[in-house]
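Of the protein chains in this complex, one is absent; all others appear in place.
Order of writing sets the chain letters: A and B. Residues in each chain are counted from 1.
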Amino acid sequence: MMKKDPPSIGMRQRVWKEFSSNKAAVISAGFLALLGAVALIFFIFGVAGIGWPYDPTEPALELKLMPPDAYHWLGTDNLGRDVLTRLLYGAYVSLTIGFLAVSVSMTIGVVVGALAGYWRSWIDGVLMRTVDAIMCFPTFFLILTVVAILGPSIWNIIIVIGLVSWTGTARLVRAEFLSLRENQYVYAARALGQSHLRMMFQHILPNAMAPILVTAVLGIPDAILTEAGLSFLGFGVKPPQPTWGNIISDGKIYILDAWWLILFPGVAILITTLAFYLAGDGLRESTNIKKTGK
Amino acid sequence: MVTWIKRFLVLFPMFLLVLSVASFLVVKNGSRKRVNQLSIGSGAEAENLNPIIATTTTASEVTDLVFNGLVKYDENLDLTGDLAKDWSITQDSTIFFKSPDLASAAIRKLDAARSQWAAWKLSSAEASGERLILHLNEAGASIPEKIQALFEKSSMKMVSVVRIDTKEQKVSFTVGENIAEVWQDGTLGWELAVIGDPQPLLEDLRKRFPQPTKDSFVTPSVVQTADRLDEPEILFHLRPGVRWHDGQPFTAGDVEFTYRMLMSEEIASPRRSDYELIKKVEVIDPLTVKVVYRRLFSPCLSSWGTAILPKHLLDEKPSAWWAENYNRKPVGTGPFKFVEWKVNNYVRLVKNEDYFEGPPHLDAVVLRTIPDPVSIRLSFETREIDYWSVEPFAVEKFKHDFRFDVYSRLSPSYNYIGWNLNRDLFEDVRVRQALAQAVDVQKIIQFIYYGNAEQSRGIFPPMMWFANPNIRAFEYNPKNAEHLLDEAGWKKGPDGVRAKDGKPFAFKLITNNNNEERKDIATLVQNDFKKIGIQVDVLMYEWAVFITKFVNKMDFDAVVLGWSLGYDHDQYQIWSSTQAKPERLNFVSYKNSQVDHLLDQARSEFDREKIKAACWELQKLIYGDQPYLFIDVPDAMAVMWKNTFQVRRPDGKGGWITEPIRETKAGFRYYMIWWERTDLGNRS
Partner (left out) sequence: MGTFIIRRLLISLVLLFVISVISFAILKLTPGGSQLWFQLNPKISQAAKENFIRKYHLDRPLYEQYYFIMTDLFGGRLLSSKDARPVIGKIGERLPATLRLNLVALLLEFGFGIPWGVYAARNWNMWKDRFGTFWAFVFIAMPNFWISYVICIFLVKYVNVAILGTSSFGVIYANPMEGFLDHFWHLLIPGTVLAIGGIASMSRYVRASTLETLGEDYIRTARAKGLDPTTVFYKHALRNSLRPVITMVGYLLPALLGASVIVESIFAYPGMGRLGWEALTERDYPVLVTLNLVGAVLVLIGNLIADVLYAVVDPRIRLE
């Protein structure tokens, strides 16, 4: 059996060195790791029913629309629920949607792109025309329509976002495959009688991993923003489940009197998506050294 | 080349910046003055401006100013003349005798008792074959009863209404010896008034419409039996000298034309059902018009509050013409003339100098569409709109701010949770009463409506004259609720959830999205029910899905919804057991024969006291049965800046009354045509 082709260890070290010298990217990555841990902890709290000073779903009307104070650091919402608690319990929803939607779109995009780029000929033609067709749809409307059909739930939103956002990845993967399949080691492997499947996914794909990874990381914040937009229009996850998007959408009519209802969740979304973008950009710069003009 | 690109890269953004700053300065400090107009903010846009087709309140805000009806509600919600100067309601009652001789005998008997006629409200009587026709001065089922009591019951034939539910548009019957009337009714079917024994006809009909099929769902049957045929009629005397906005005179022909349009298949007016019981509309002379009804229908007069359309502009126009023309450029007789409609932006009206009550003080009224609830409030705060229907929580802020006037009154509407009575869970009335006591309505009113609502006590909002004031609302009493549930067999299990025969008390409560109050109500109710061991899952759907997939198909456990009602008392379509079918309004399947009877009675009496008696009983029965959990009657509220408008209206004696804008039963906008801007001197 053949050994895997590059990226070599030396390459990885160079990438890491490059990435770690980018402070913004490192801080972002650190923040995201922390956020992931918090989201996981509160997800477990939620499932196991472990106590926390405030309940994220139980209304406490006497406390409605309280501005931030020592007890409710980020204030309370229109039903008297603690905003910080809801943000923490809702974190996993945004992150789950981001990660899983991207997983769906990456899977489809990679498979389609790999098939098209590897086989070319009519398969390429058909697949790429499909990609063109999907790119012609107004994405956000497509998502709205499909959510209206399937009904709003975390899973439906994930699937829909995944289903409409894979086209970019497919094009990228196809381009990578088109150039990589001409490499010597591919011919060599082919001559040794490797199966096509193995060729595609064991030899070519690993070499295309870097740009795919970058696309994935940059796709997560897009998915998070899309979910927030959906929630804003009233197509979000059903109550009383808190998500960052529906904390804003529940709070939006009160914002002239209760600024904390939109400021804090908005900032949470902003910081998270920003962190993903900065980390993703750091990753791109460090894996794409030749294009940065060095 | 180098400098050119470089310069452009600097100068172009600079240019944009300068333009931005200049435009900002203009908007902030430009030399401008306030226009003598009223701007109304609205979240939704009218779908069209044709008063007989449009259904949204936004459309009616415009059409109310552009059009007049024959009658209108005054500030105390009593009917008064608008385009009609006055009117009289009379009635023809036909009694069918078993032979012409008996009919002639009856008329001789009546002639002999002429002195009694005034007391009987009888103006004249005539016999025609077997029929005795009484012309009465007043309408109502009970009016001819005293007269009919003079005759032997055995000498008369009964009249039965036979109903055929079918989608067939053409059904042929011969009106003659045994069929007095045939009419098509809006709820998809035909009704026949059959004289005497209906059985032979019924058998014949059942042969023609054998089984429930795709086109006919119910076999023909007798739905009503009466001693005679009562046909009320209204005679309207129209106001002389009224002109349309294009200068043509308004006449009785326009009224007749409007009726034809309301009934037209092609126009498909949503208001058609109010006019289906009309037998004919007759133009007597240019200023007199007579409307004859087939059956007693006491809301008939208020239905003539509908806008009257100009015949001279619309007659003979194909239906496709309407959509692009009249539906978007209405011409009426009202105080304001339509000028332009900028789609998704605004509708502009200017004053009608020729208005029959005198020209309004405002030069223009503009209805602005601002879909976002936050933006609409912001535009009020920059004085771009003068008022809008404010949400309860925001009104709280304005109430405590001395710069604003807040107007609020109970609205003719209520919110409720409807239980699907076809579901086993809600079959037992004890369970429904328990649920009513398990929800803390006062808390909902206090925290969701900020006190701007009242607990609902049944199907009629409390400011209506026919609403029953003696009903005691269910109070929040979870202990009693638990007791009732125990009694009904729903015992608490070890997990705290009630169950009966192994089935847990759990259901889905659904409502539409984008309605904050309903969402909050659902969340609170969910929490209240959890406390007494009932598991509720709240789901929200987009309006379209919510209605067509669940409500219309009667496929739901419980819904949070609200009814916006008119000012008349007829609620046949919501509560009659005949309406407990898919796509009808009795989607909770409420069936109570007593209620059916009372609904009929309320329709067939014209006397206020008799209507009131029927309605009080109706409200009591339905409230006791709790097919809905009646929640609240919300306030209709609006905010205006202080010192921007006042009312200066004619006092009816040639002088003027000047007063501040005040709330009336019909709303604070009741005198809108006499509003006058008082802040024109101020720079905006």
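As a working rule, a residue touches a chain if its C-beta (ideal position, glycine included) is under 8 Å from a C-beta of that chain, and two chains touch if they have at least 3 such contacts.
Model, not experiment: these values are computed from the prediction.
Participant: Out of B:72, B:206, B:271 or B:591, which residue would touch the omitted chain in the full complex?
Facilitator: Residue touching the absent chain, from the options given: B:271.
Participant: Which residue from B:154, B:344 or B:470 sits in contact with the chain not drawn here?
Facilitator: For the chain that is not drawn, the touching residue is B:344.
Participant: Among B:374, B:471 or B:636, single out the residue that touches the unshown chain.
Facilitator: B:374
Participant: Hey, which subunit B residues sit against the chain that's not shown?
Facilitator: On the side of subunit B, residues 1-2, 5-6, 9-10, 12-13, 15-16, 19-20, 22-24, 26-28, 30-35, 37, 39, 45, 47-48, 55, 167, 184, 186-188, 265-266, 268-274, 276, 320, 322-324, 327-328, 342-346, 366, 368-372, 374-376, 378-379, 381-386, 542-545, 547-549, 551-552, 573-574, 583, 585, 684 touch the unshown chain.
Participant: In the full complex, which bits of subunit A touch the chain not displayed? Write them out.
Facilitator: The missing chain touches subunit A at positions 24, 129, 132-133, 135-138, 140-142, 144-146, 148-149, 221, 225, 228-229, 232-233, 248, 252, 255-256, 259, 262, 266, 269-270, 273-274, 277-278, 281, 290-294.
We adopt the following convention: only the chains that are shown with their structure count from here on.
Participant: Averaging only over C-alpha atoms, locate the centres of subunit A and subunit B and give their separation in whole Å.
Facilitator: 49
Participant: So in the complex, which bits of subunit B are touching subunit A?
Facilitator: Against subunit A, subunit B makes touches at 373-374, 377-378, 391, 393-394, 397, 443, 446-447, 513-514, 516, 519-520, 522-524, 526-527, 538-542, 544-545.
Participant: Quick one: which bits of subunit A touch subunit B in the complex? Just the residue numbers, please.
Facilitator: Touching subunit B from subunit A are residues 58-59, 61, 64-65, 78-79, 148, 151-152, 234-235, 238-240, 250, 252-257.
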